[in-house]
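Here it is, the structure in full.
Omission of a single protein chain aside, the complex is shown with its protein chains in their original locations.
Chains: A, B and C, in written order; residue numbering restarts at 1 for each.
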Amino acid sequence: MTDRDLAPSFIEDVSALPTHAFSHRSLTWWGIMAFMVIEGSFFALAIAAYFFLMAQEQQWAPGPWQPPGLVAGTLFTLVMLLSEIPNSMIKKAAENYDVATARQLLPVMTAIGLLLLVIRGFEFNSLHVLWYESAYGSIIWALLFLHTTHIVTDWGDTVVLWRLMKTPHGKDPRRLVDTEENALYWRFVWLAWLPIYVLIYWVPRLFH
Amino acid sequence: MSLRFRNSLLALGLVAALTGCDREQRQTRGKPLAETVPASTSPDTVFPGNANVPPSDPRAAVYEGNATAISEGQRLYNWMNCSGCHFHGGGGMGVALIDDKWRYGGRIDQIAATIVEGRPNGMPSFRGRLTEQQVWQLAAYVRTLSGQARKDAVSARADEVSNTPPQTQTKREPLTPADSAEQ
Amino acid sequence: MTPAERAKQPPADVARDGPKLTGAKLDKRLAATWSNPPGFLGWLSSVDHKDIGRRYIVTALAFLALAGTLAIVMRLQLSKPDNDLVGAARYNEIFTMHGTTMMFLFAVPVMQGMQIYLTPLMLGTRANAFPRLNAFSYWTYLAGGCLLWVAFLLNIGPDIGWFAYPPLSGPQYGVGKRTDIWAQMVTFTEVAALAAAVSLTATILKQRAPGMSLGRMPIFIWATLVTSLMVIFSMPSVALASGMLLSDRLVGTHFYNPAEQGDALLWQHLFWFFGHPEVYIIFLPATGFVSEIVATFSRRSIVHYPIVVMALVATGILAFGLWVHHMFATGLPRIGYSFYTAASMAVSIPTGLQIFCWIATLWEGRPRFQVPLLYVIGFIFTFVIGGLTGVIIAAVPLDLQLHDTYFIVAHFHYVLIGGAVFPLLGAITYWFPKATGRLMSEALGKTSFWMIFLGFQLAFFPMHIAGINGMPRRVYTYPAGMGLELPNLLSSLGSAVVAVAVLLFVLNLVMSARGGRAAPANPWGGASLEWATSSPPPKYNFLHIPIVNSLAPLWDAGEKMAVVHGLRIDDRELLLTTVVSAKADVREPSAEPSLWPFIATIALTVMFVCSIFSPWALAIGIVPVAIALLAWFWPKSPEPEREPVIS
Partner (left out) sequence: MRRGGAWLTFLLTGCNGYQNAMGGDGAEGANFIQLFSVFMVVCTIMYVIVAAALLFALWRRRSAALVVEDRKHHQTSALVRPALFAWTALIGAGLVALTIASFFTDRSNAAEGSKPQLILTVTANQWWWDVEYNLPDVSRTVRTANEIHLPVGIPAEVTLKSNDVIHSFWIPNLAGKQDLIPGRQTDAQLLPRKIGLYRGQCAEFCGTQHAQMALDVTVESKEDFLRWYAAQLKPAVAPANPQQHAGYRYFTTRECASCHNISGTPASGQVAPDLTHFASRRSLAAGALPMNRGNVYGWVADPQSLKPGSRMPTVGLKADELHSLVAYLETLK
């Protein structure tokens, strides 16, 4: 017994409350949201830096550099957009406690992530500038690198969830909450990509 | 904490301290005060076939891996207009410095001798135009151009137009006996 | 207790709290569930917010002592003109270390430490939202601080100022690895502060006691919420800036190289976009302390609670619109300056409103002059001077003269010491009995208060004059005959007084922790929930989760404390409530103690330190980090646990 001077008066019984919940009722959702805000500010500031550097230039991409090749970046964008189809299916399946569908689709997302990383390799190769050649090269490498780290982390998370789902852990509804939140994070990853795609591939073309 | 563990920690700390000191030491005057001894008394610093290589000048160690010395050398490289002939190491009127082909030897004391003595075909002598300390600093910097120096002591780039890949990332050029013996 | 052991227990023994299970019996069961594993490893693996908060505070105070020592060395060097006690290069290292340590390793962490310690207690919950993230935050902070100070002691400390303007900090002029160590230390504290902020935000939004709607949150909690959000929005800016600086230095990018279309001013924009909010990240929690102390020692609720809350929020938002006033001398287009002048001055409105509300509360109530309130009074007298000099330097024509002089040094010490450290010392005195179960000595407390207060004025007021007399900041010496001798001598004397007073304060802390008067649960008669539990609080914080019906729950509780029941006691279970009105909503398990956050920090430290030397360290070093994170997040038992029967 603690030395509180107030005796308890039992008003409300919470034993009937659920032990997990989706979306904003769950704690981890708020954690994920906070990290998305942090990373979103990171992207926003990097984009601001991009425009700040661009404002120093007469021409963008500057002088001797050709704008980046479009093929790999556009292919990447298409795959990324298409990945939202299995992604939202997973999200829905998790919300409906449909473990079987989640188990089927998580490897698909893993494969897509891997494919994206391969395409990303070609993207770095098609920038037509190296990071140490000018500030222009530095900033577009930085944007692409920043985004790649997000692909890698989410891919890692997806692999882990996929393996987890195959164990008895998959039956725990809290793992489905995790799966739902992973799907949410993937949305953030591709949404963040769209402005970066425009900045890396199209803006240097428009002001060249 | 066992005594042995503490001793090894202490030793580790000491090593870290010493390596840190070497690299980061800021010596604003030469030791001894304003060195007056030239880097090499003989202009003949080429040793074909590895014959009779004299031991390296003890001062080499002071300058070679020292970040301040290299940085001062980088400044002197511009101030003394070395880039006028050698450009940013790529060569032009003067020989290229970013490869590891050294006609007159690639050791820091040999480079210092080259700066002091000058060489035929255009390399002027800086004897008396630079202090000995500055010669050593300049030589330390010249060595970094071909990736010979410690990577943690060089700067990635200068605040100037980019001409070379970052120095911290340049591969160390292999030194072949044939190169060093070339005349 | 491991999950395996728990699973063996017969189900009939499992119970929930309630009328039938309360008092000492419940205490024993909860203590078993919430205690740390035994031994040193148990200590390392603690995720208890009280442990983490205490470690944060103690570590931050240790850094305060280190940085304070450097301040004394600087004051000795500057006590007379043309002094040669400390050389130029060493002096530059010292002031860099002083500023960096005070901002990144003392001020922000100590505030976050207080927040981590107090928030769950004030909210009436048993743990932070993300206890392991919280533990990770502390270890990362510690690693960053050690990195910086070990480097300094090995004679490779940074010498580029806490603001690290390129090109001075860039690859050409920032020679050696000194700057990299500084920038990487920023990354560490960054990660730590963000992790703590995320955890605090989620705790405040989801774990308030039932009935504690947003409008009934203690003001300190509001301050914590606002500062945590400010951390979340501002820290990425300096992380990006220092990341770019590191890559300029390591792999030769050109972000800050004007010769290749980079720009040195890009750094200043990014740095101050973080740096100015940073000041409020330090100051707003202090105003939270002040509000709590003023209410308790005036014996009444704060006057115009909504105004104080709105002032906090407004300050938090305005803080992001002021960064350019650090750059008035850089020659940006003159017309834009007016906006930043107006915005900088506008900040004084919410601050003025808060000061009004505090004074009005003291006016309406019956002040009790105990040490915490003395610090608040000292705070108002001192901070207002700092605030007003802030108005002075918001004006461009004045700032162009005073910028980067000792006038600024005086200004921000008035704001940061007067505005944040005074309330902090008051807050430590105020919550010390809660944390230790013992009261601090009142007599020693009053002595050190008066010495700190008067010593501070003596040390810092003359700096205004030194600045006007033409003394720039960050100079290791100054010539005689410029009118600088007297102000500097006075400052040095004052700093000695402050140093002695701080030693007295620490002495008081240590002596009281050992043999102070025992404190009851609510020694000051406070109104917020942390005073509802014993001093020091049990591991599980509250025997039963309280229900809140007013802004001052303990004053309005009446005979009995309304509580909820039915939470599991065999598992670390938390009650989540809805975001706005705080209705009981979900029960979620809270993380068990774990060594993995500590191991993750070790892996991260190896990665960060090695990445100073090679970019490949990022690619290789991420693997152990990933493994540690995986072990950290791996669910504890493969089978969903049985729900215990309800007795």
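The rule is simple: a residue touches a chain if its C-beta (ideal position, glycine included) is under 8 Å from a C-beta of that chain, and two chains touch if they have at least 3 such contacts.
Quick caveat: nothing in here was measured; it's all calculated off a predicted structure.
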In the full complex, displayed partners of the excluded chain: B, C
Selected from C:A259, C:V506 or C:C610 as touching the chain missing from the view: C:A259
Contact partner of the left-out chain, one of C:H403, C:R438 or C:H544: C:H403
Touching the absent chain when the full complex is considered, from C:K25, C:R300 or C:K446: C:R300
Contact set of chain C toward the excluded chain (per top definition): 87-89, 92, 159-161, 165, 167-168, 172-173, 258-259, 263-265, 298-301, 303-304, 307, 329-331, 334, 337-338, 341-342, 345-346, 348-349, 352-353, 355-356, 359-360, 362-367, 369, 377, 380-381, 384-385, 388-389, 391-392, 394-405, 457, 461-462, 464-465, 467-470, 472-478, 482-484, 486-487, 525, 527, 550-552, 555
Chain B, residues in touch with the chain not shown (by the definition above): 26, 28-30, 33-36, 75, 79-80, 128-131, 133-134, 159
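In this section, only the chains that are shown with their structure count from here on.
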Chain contact topology (line, ring, star, complete or other): complete
Result of counting contacting C-beta pairs for A-C and A-B, higher pair: A-C
Approximate Å spacing (C-alpha centroids) for the pair chain A, chain B: 47
Geometric centre distance via CA averages, chain C-chain A, whole Å: 30
For chain B, residues contacting two or more additional chains: 156-157, 162, 165-166
Residue numbers of chain A (touch at least two other chains): 132-134
Chain A to chain B touching residues, read off their complex: 130, 132-134
Chain B to chain C touching residues, read off their complex: 13, 16-17, 20-21, 23-24, 26, 67-68, 71, 74, 151-153, 155-162, 165-169
Residue ranges of chain A in contact with chain C within the complex: 1-21, 24-27, 30-31, 34-35, 37-39, 41-42, 45-46, 49, 52-53, 56-57, 62, 131-139, 141-142, 156, 160, 164, 167-169, 171-175
